[in-house]
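This structure is in structure tokens; I'll ask about it shortly.
All protein chains of the complex are present and in place, except for one that has been dropped.
Our next item is chain A:
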Amino acid sequence: MSGLEIRRLRVTFDGFTAVDGVDLDVRPGDLRFLIGPNGAGKTTLVDAVTGLVKAEGSARFGGEELLGRSVHRIARSGIGRTFQTATVFEELTVLQNLDIAAGAGRGVWTMLRRRKGVPEPVARALETVGLTELADSPAGTLAHGQKQWLEIGMLLVQDVRLLLLDEPVAGMSHDERQATGELLQRISEERTVVVIEHDMDFMRSFARSVSVLHAGKVLSEGTVAEVQADPKVQEVYLGHAAAEATADVAVQEA
């Protein structure tokens, strides 16, 4: 089975080209990190694949074209995502959050009845993300890292084959990052995982492959070592730092 195949993907907002002809292949079972400076088009790329923004070109998963379909249909074809800020249903319990995520294919009569007990996949996901103890707590009371894990758990019960995670370890402690990285490695054995990340240490520890985006284009691709050795990548990151320094000066002067 083929994984994610993106060809000549372009996203423009009012004349500004956020994603400019990206080609990207992620094989099933890969744990791919998307890195790049701010504004490189990483999140927009994920937005395009999940139907949130309009895009030209082609994005296929498992051979199915995704572009042009509505958000909930793309989700139903096995693609799930998280957002930079964890979005869970704060007033519902952890268990209710997971149960809803598990249920997009439920029939009318199941929906109109009360939930009895804990469905098997939900129990497994609770175990996997380590939230079994907190199953009956409102999601709004969870710590930041736990919310991120709940979101990953929601993708697991949703039974997605492709997980697109937008900065899943932002704001996490060192131990939480470690746990999340190990979790992602376990998950990627059966599914395809794409992670947008700024944290280079986290990337070095857990990435199986890396794509570097810059100004809406793929700059470099390969293993962590290959990408780090690429002079173009070094230039962009150094150049980016230099540009930022200039910008800071400009702001201070203004």
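Following the convention adopted for this analysis, a contact is a pair of C-beta atoms (placed from the backbone, for glycine too) under 8 Å apart; a residue touches a chain by one contact, two chains touch by 3 or more; residues count from 1.
Here is the rule we use: contacts and distances are computed from a predicted model.
One chain of this complex is left out of the view, and of "Acyl-CoA carboxylase subunit beta", "Cytochrome c oxidase subunit 2", "Cation antiporter" or "Urea ABC transporter permease subunit UrtC", the protein name its UniProt record gives is "Urea ABC transporter permease subunit UrtC".
In the complete complex, the residue from A:Thr110, A:Thr141, A:Ser173 or A:Gln234 that touches the missing chain is A:Thr110.
Although one chain is not displayed, its contacts with chain A can still be listed: residues 50, 70-72, 75-76, 80-81, 87-92, 96-97, 99-101, 103-106, 110-115, 154, 158.
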